[in-house]
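Note that this complex is displayed minus one protein chain, with the remaining chains in position.
Coming up: chain A.
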Amino acid sequence: MGGAPAASAGGRCERPPLLPRVAATQGGGMLGKGVVGGGGGTKAPKPSFVSYVRPEEIHTNEKEATEKEVTLHLLPGEQLLCEANTVLKCVQEDSCQRGIYGRLVCTDFKIAFLGDDESALDNDETQFKNKVIGENDITLHCVDQIYGVFDEKKKTLFGQLKKYPEKLVIHCKDLRVFHFCLRYTKEEEVKRIVSGIIHHTQAPKLLKRLFLFSYATAARNSPATDPKKHAVMFDTLQDWCRELERTKGNMKYKAVSVNEGYKVCERLPAYFVVPAPLLEEDIEFFQGRGIPIWCWSCHNGCALLKMSALPKEQDDSMSQIQKNFSDRIYRTVHRPPYETAKTEDLSSNFLSLQEIQMAYSKFKQLFLIDNSTEFWDTDIKWFSLLESSSWLDIIRRCLKKAVEIIECLEAQNMNVLLLEDNASDLCCLVSSLAQVMMDPHCRTVFGFQSLVQKEWVMGGHCFLDRCNHLRQSDKEEVPVFLLFLDCVWQLVHQHPPAFEFTETYLTVLSDSLYIPIFSTFFFNSPHQKDMNVGKESQDSQSRPLNLLTVWDWSVQFEPKAQTLLTNPLYVEKPKLEKVQRKGTHFKHQRQLSLPLTQSKSSPKRGFFREETDHLIKNLLGKRISKLINSSEELQDGFREFYDGWHSRPPSYQGLLLPHLEGPEIKVWAQRYLRWIPEAQILGGGGVATMSKLLEMIEEVQRLQEKIEARHHSQEALQAEAASPPRTSGRLSSLFPFALLQRHSSKPVLPTSGWKALGDEDDLAKREDEFVDLGDV
């Protein structure tokens, strides 16, 4: 490591005052900035981008430009790798295109564009500024795909380049699209920046070379906040014991420390919970495989468990041993008539990881839009494009699977044992979804963060591989966690008062997957993390590195911005007095779910019963009807449970089920559409009502204070002036993200619309009225 800036004394993750400042202007008088096109708000007439200003011309306003010195902010441990000047960042706004000159740099943490801050940041932008990632910063891990434009043709860039593009297009994993025009950049700088960016974002990396470690090393002396303030980390035996206690699972389940130091296996966390009768030898027998691992207990004592599959054995005697083992182990959770268990094999008859991968790669393309024409071209076929990606259908299937499992736990009083090869992908997804729906604690910020710690981070979800952070295998890259967040978003969207967090919280959480200063999403297992931060390794002389947790939101956002993460609609659990708490604890647990009103209504009211009855009687005859009925029994139980719940008013502090019908599963607009200017509704969307609500909350608060003030000091009354109620400006429907503010009030107009109606053509040609209009 070369002349890296020494760790600043401040060492915090915010930009410390002692950060090295690098001037924007460098090299032979070539200027780094200037605004091209659309100056003064006039719109460019042509939709395609043409820059009419040559670099020479820019010299003329050199003086003015140098006054505003643009600085590159580096984090502790961050190093500048390469840079290029006179890069033109194209900005698409309304239908005209503009550009901003600036410097494009690549560090070992991010790609950054340092342009002229021509317009003062808008109010809402500053309000939700990320302290780590600037508006024009792309962390290396956030880069999805890099394209080069050669003679108007867009090509994917990878490896060694023979020819360098005139334009660089970067698609990000958070769905931003950047266009950098390199036409006015010096040739050698183009080479350096393009190959630098390609190399640092695409070449396989070693874990030890993650920025995470340079950052943590540089910021070693900084006082890190206690992660336990933000979530239960589940890295101690105590944490698990408390979780058992909280869910009243401690009668039947026990926390074990058999894997302390990862003696049994590296897949499992050091501490976890198993059925009480299970012996420690059993856990060791197959290195923790084939063992039911406890996730959560329902108020009725039924538990949600997960289990990784036993290795496939060819040998008969071995497989006999396995079978005996499994049968014995299974009896720890399945002991009829006392308790029964249902096994849910997620690797065979549910989703496959390939399906998820395929779906998402199609789905995200719908939002990585280069220009307005592309937006409107895809608009006509929008619904079928959405459907053909199957992403929404996959969301529906995940939600449905969770509801099925809940029905088993709640209505049938069964333990549910989730089975998957490694129990670290779909198990995490389904189990945490079920918990979000059943356990209101998981719908608080603290509870949700603890849930992610428990099921995903400690559950050994391979974040490093699934996010492809090391660029080692594209095949392993599957957005399982993002799928989970999208499923949770559906719930948040359908039942806003049930969650303490907002959709903005989910969106920034999804963005945080790619910020390598937090350790949370950068390891495949707790074992891997411990090995690499020096907790377990013998040779490290110094004390272990202190890695940041993503759950400390103050690292990324100022307090004001953090308020956008909590939901003003949240219906809090009625706070209990401390004295009462102990006594009512059990009662509160009972409230976790709705009272079990198993209204076994008469069969004639069953789902589809009318149709099937009819069909059966008329077509199939009695024998087959029996078959059909028995196979439908399960489906019926599910339907009844689902319909029963939805026919009652939702109780936000109890069981929460999603709507699964076609029109109810929606696109998470805030995450996916946020960077597309055409999709913005200025002054509209749910944001408009929400900001009115917030204004009203403020007003009520002010009144409340006034009343209180009057009680305390009556003299102050005369002095106070009636402060006018704050009225917010018009926000974009994609607030707080909308990067590009549309300054004009011009409407966005579809550029392509009409198409033939196919089968309706003959109708379309008809006259409205069948009356001749007179002489022809």
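Note that in this section a residue touches a chain if its C-beta (ideal position, glycine included) is under 8 Å from a C-beta of that chain, and two chains touch if they have at least 3 such contacts; residues count from 1.
In the analysis below, contacts and distances are computed from a predicted model.
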Protein that the absent chain corresponds to, by UniProt name, given "Mediator of RNA polymerase II transcription subunit 11", "Myotubularin", "Apoptosis-inducing factor 1, mitochondrial" or "Proteasome subunit beta": "Myotubularin"
Chain not shown: contacting residue from A:G534, A:G637 or A:G683: A:G683
Contacting the left-out chain in the complete assembly, out of A:E284, A:E339 or A:D379: A:D379
Absent-chain interface as seen on chain A, which is shown: 375-376, 379-384, 386-388, 392-393, 494-497, 568-572, 595, 597-599, 601, 604-606, 609-610, 614, 617-618, 643-644, 646-648, 650, 659-664, 667, 669, 673, 678-681, 683-686, 688-690, 692-693, 696-697, 699-701, 703-704, 706-708, 710-711, 714, 717, 733, 745-750, 753-754, 757, 760, 763-770, 772-776
